[in-house]
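Take a look at the structure set out below.
Missing here: one protein chain of the complex. Every other protein chain is in place.
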Amino acid sequence: MPVVVTDIERTDEAIVAGFATIAVATVHEAQGRKGLLASHMRPVYRPAHIAGTAVTCSVAPGDNWMIHVAVEQCRSGDILVVAPTSFCEDGYFGDLLATSLRARGVKGLVIDAGVRDAADLTEMQFPVWSRAIFAQGTVKETLGDVNVPIVCAGQLISPGDLVVADDDGVVVVHRDEASDVLKKSRKRMEEEAGKREKLASGVLGLDLYNMRPRLAEKGLKYIKRADQ
Amino acid sequence: MPVVVTDIERTDEAIVAGFATIAVATVHEAQGRKGLLASHMRPVYRPAHIAGTAVTCSVAPGDNWMIHVAVEQCRSGDILVVAPTSFCEDGYFGDLLATSLRARGVKGLVIDAGVRDAADLTEMQFPVWSRAIFAQGTVKETLGDVNVPIVCAGQLISPGDLVVADDDGVVVVHRDEASDVLKKSRKRMEEEAGKREKLASGVLGLDLYNMRPRLAEKGLKYIKRADQ
Amino acid sequence: MPVVVTDIERTDEAIVAGFATIAVATVHEAQGRKGLLASHMRPVYRPAHIAGTAVTCSVAPGDNWMIHVAVEQCRSGDILVVAPTSFCEDGYFGDLLATSLRARGVKGLVIDAGVRDAADLTEMQFPVWSRAIFAQGTVKETLGDVNVPIVCAGQLISPGDLVVADDDGVVVVHRDEASDVLKKSRKRMEEEAGKREKLASGVLGLDLYNMRPRLAEKGLKYIKRADQ
Amino acid sequence: MPVVVTDIERTDEAIVAGFATIAVATVHEAQGRKGLLASHMRPVYRPAHIAGTAVTCSVAPGDNWMIHVAVEQCRSGDILVVAPTSFCEDGYFGDLLATSLRARGVKGLVIDAGVRDAADLTEMQFPVWSRAIFAQGTVKETLGDVNVPIVCAGQLISPGDLVVADDDGVVVVHRDEASDVLKKSRKRMEEEAGKREKLASGVLGLDLYNMRPRLAEKGLKYIKRADQ
Amino acid sequence: MPVVVTDIERTDEAIVAGFATIAVATVHEAQGRKGLLASHMRPVYRPAHIAGTAVTCSVAPGDNWMIHVAVEQCRSGDILVVAPTSFCEDGYFGDLLATSLRARGVKGLVIDAGVRDAADLTEMQFPVWSRAIFAQGTVKETLGDVNVPIVCAGQLISPGDLVVADDDGVVVVHRDEASDVLKKSRKRMEEEAGKREKLASGVLGLDLYNMRPRLAEKGLKYIKRADQ
Partner (left out) sequence: MPVVVTDIERTDEAIVAGFATIAVATVHEAQGRKGLLASHMRPVYRPAHIAGTAVTCSVAPGDNWMIHVAVEQCRSGDILVVAPTSFCEDGYFGDLLATSLRARGVKGLVIDAGVRDAADLTEMQFPVWSRAIFAQGTVKETLGDVNVPIVCAGQLISPGDLVVADDDGVVVVHRDEASDVLKKSRKRMEEEAGKREKLASGVLGLDLYNMRPRLAEKGLKYIKRADQ
């Protein structure tokens, strides 16, 4: 029975705001190298970076009807996350739906299918991550679910989860882990800032991370060409 | 026996001109969701939009000889459409051929294979849609046909057909349907303009398209989290 | 036994400098249509063009430890070339490693795997060619080799070989052939410059390359539509 | 924190037994066209058919350590379901692990990665569905989870869920829906048996399913060649 | 407007019969290396070989309704050829439809999409070539055409054309060329029979085909290891 859940709990707004300048790679590392959507999820234009709360939507292949239903469930700060129930590259989403989402303050779209009107989306600067850009149209015949847990590009995403997306891909953080991941992400960023400066000055990673002893222990040999 | 047909009939110039500002997605919908080339056909640079009449060219895999023959058959307003007789990603086309086509007033290239000199094509702003960008060279040994019907990226394209290409892909409109498709495309664009404005003001697609009764009839339920 | 060879011979600096403005497609043709890496090797941003000497690095799947070792072997004018020992799209390389390579005067990275921090790499304008852009992290557990011959994207690359990369892909020129390939590339460029001018003025390739007799000899027929 | 859940609830044995002769396509239809794993999941040998209860196992890319842990959690009637945390085609599983699972009465393996010893698995007739057959070895360094919900080939699978696999692919049925799906599958099979007989005798599906009126209503025309 | 053409002209039965023992590779060569469907078209079981006349059917993605319509247009000696209007791997066809086609004397199915009930099709020995084997179901909502020219796996196929399929793939021969291609195929087979015998006795292809002079002329050198 297809359902729309209307009163989802969202990741706390203040926590979400903290991710506004944190890279997907950092979030992914900070939460123990998990939560990344598959590598076929690519931004329609670059650069782009968003962090927001998931409104989830499952759709039939070639049928974008439920996206219209999902729009109504979105509010400011959300990211719409859409997954077809089987592989599909059709263009589910274009500039009209983007206009509608923007009117509601939605930050962007993550969809494991195709989108169209790529030129308009780029001009509007409405951020979208998708599997494909393709003009192929869809129909409006079949129901799906809104705001139930879905599998999108290989990851389980629940309504209200934190989603972060940038040029490197898309990562999901489960709602109850978001606060902890924010702390760890910030710590990681601070550490990296210091390292960047040292590396820029010519210090080697081998020394900065003290790798030499462990490399030697594992048996790495430095040799001259003549000794090969 | 390889042939070059020299006196093809083209879609009427005034009709082609009408497509100058119409998106591929609109054309595709207006003609009943058909005519789209496969999703692997991507523009070399974005944004790009062209509409023109097809000069068709079939080539052997790894052999671009017939493209030189096809150039002579092109005139102002044409789009050169090339398909290899079996899968090939080689770079059939580069800046010299683009220079030659531009000198003849050709609007762009659609090729179900690879192209090279992507940086030059971008700098020249010569629009190209291809399966790949790849430096791999081709030879000049084998004949093919010019201006016979060909299959390109899954669609049958006849010489003189209308071709429209933009950031969402490539669509073909058969010559005798072009006038009708133009009317339908324009109607669609007008309708969308009105809708865009309403959606931007916050009206929901659910209401704009009067979807609620049919969703209810199909059995969609709105529930509270606690009732799941 | 994993080794790092510390005193590799590099293609002569003056020869490398000669390739600074030569396209990959030209180099590939000039050396007899060989040396191209596979078509999945794409630049992180465009346009980009580099020519330099290879420092090679083989890595375990999902493990970027040896890249840190390889950095120390790089010097000004080098290009770091990395290949995993089996298929991997993980993000082996990001802005910290790019910072470190830039500090050493390295011209860019060629890697048959994934990279991350694509937005930073683009902003830094540090040129990278890779199989994928993906945030997925790597570990530091397994040794590999630095400066031994490796297979990268289907080509054998030895330390010190010349590597040229641009928007059309990546080509390797073996060290002892670089001087000869430079001469042939230059000759080719000069010839193309003259041709470009003629083609721009409307001369047909059919005439410029004197193709008509050979086309006729092979049996190409020009016909009217009515005669099909 | 990696965990092994040791006391999972399994789909009722009698219900599982009922699926012993039901095809994946039938189960998929009976539960409303959902639950199918992606089409890249293929049997190592054909024909093969199994139905059993899932023991789930998440593994790091290139690391099969947790499969050894999962074996102990398997009992007679189970199917081991394994998913790597990112794309991997390595050969995680071979004849030794199959021997071990067989000793425990396990019905087969479903893994969204590679397996090896395909000849032995075929000779043993130990049923396996995988993404690839590949000799590439794995290591034993990284922990994962056993018997927590996982995403495998695009579907969420919880420990104890019913899994059915045959030459057409793999389908999951959630534990609390298995009884209902069994009833619907049986009904479907009975209906199909009657239809098969009629179709074999030459009755057309058009008539058997009474499709003609609806086809006419939608506007299908039957025409002579001459009238095209 | 969707149509069913009811009185197609078929390739002459006697000619079709002549192809009963001719391989796809032979037919493809005999007609000048054209007509091959793309390499993703694979037989459900091997070995299999059929030759027959095409009944063509275009279907919407995920919708197999028109196959039921097409069945009625098939008669003894036909091959049903189905192409979706955009990429789809769903299981359009299974054992019930195969039963129906067999009852009408149809020789097999060629479909640029998925099929299911692979085990049944194999047991029935009903020959099928498809893009995928996948249990995913389809609906019956959208009309298409029967017996109009379609593009299937990259080739234009008209109703009544000759189709030959075996373990190497599928080839189409246009109706008016079938007689000529049969003659050329037979000639080729006879020549190959003589060659096979000579090659089996140890005669080299280099000598049998008199390749040595042309190889020498092109510059091939035979050298000793020491002379490299």
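The chains carry the letters A, B, C, D and E, assigned in the order they are written, with residues numbered from 1 in each.
The criterion applied here is as follows: contacts are C-beta pairs under 8 Å (C-beta built on N, C-alpha and C of every residue); 3 or more make two chains touch, one makes a residue touch a chain.
What you see is a predicted model; the values in this text were computed from it and never measured.
A.B. asks: Among the chains in view, which touch the chain not shown?
C.D. replies: Contacts of the unshown chain, counting the full complex: B, C, D, E.
A.B. asks: Of the residues D:Val4, D:Leu156, D:Met189 or D:Ile223, I need the one that contacts the missing chain.
C.D. replies: D:Val4
A.B. asks: Based on the whole complex, identify which of D:Asp78, D:Asp117 or D:Glu177 touches the chain you can't see.
C.D. replies: Reading the full complex, the residue touching the unseen chain is D:Asp117.
A.B. asks: Just to verify: which one of B:Glu29, B:Asp90, B:Asp161 or B:Glu177 makes contact with the chain not shown?
C.D. replies: B:Asp90
A.B. asks: For subunit C, enumerate the residues touching the unshown chain of the complex.
C.D. replies: Residues 33-34, 36, 38-39, 85-87, 149, 151, 154-156 of subunit C touch the chain absent from view.
A.B. asks: Touching residues of subunit B against the unshown chain: what are they?
C.D. replies: 61-62, 86-90, 136, 141
A.B. asks: Just the residue numbers, please: which parts of subunit E touch the chain that's not shown?
C.D. replies: 23-25, 28-29, 33, 36, 39, 42, 46-47, 49, 166-169, 171, 192, 195-196, 199-202, 204-206, 209, 211, 215, 218-225, 228
The working rule: only the chains that are shown with their structure count from here on.
A.B. asks: Among the listed pairs A-E, A-C or C-D, choose the one whose interface is a repeat of A-B, with over half of the contact pairs the same by residue number.
C.D. replies: A-C
A.B. asks: Between chain pairs C-D and B-E, which one is joined by a greater number of C-beta pairs in contact?
C.D. replies: B-E
A.B. asks: Farthest from subunit A by Cα centre, which chain is it? Let me know.
C.D. replies: E
A.B. asks: Determine, using the mean of C-alpha atoms as each chain's centre, which chain is farthest from subunit B.
C.D. replies: D
A.B. asks: Distance-wise, how many Å sit between the C-alpha centres of subunit A and subunit D, to the nearest whole number?
C.D. replies: Computed from C-alpha means, the inter-chain centre distance equals 29 Å.
A.B. asks: As a quick test, compute the distance in whole Å between the mean CA positions of subunit B and subunit D.
C.D. replies: That pair's centroid distance is 40 Å.
A.B. asks: Using mean C-alpha positions as chain centres, tell me how far subunit B is from subunit C in Å, no decimals.
C.D. replies: 30
A.B. asks: Scan subunit A for residues touching two or more other chains and write them down.
C.D. replies: 33, 36, 39, 86-87, 89, 136
A.B. asks: Let me make sure I understand the interfaces: which chain pairs count as touching?
C.D. replies: So, checking each combination of chains, I get A-B, A-C, A-D, A-E, B-C, B-E, C-D, D-E as the touching pairs.
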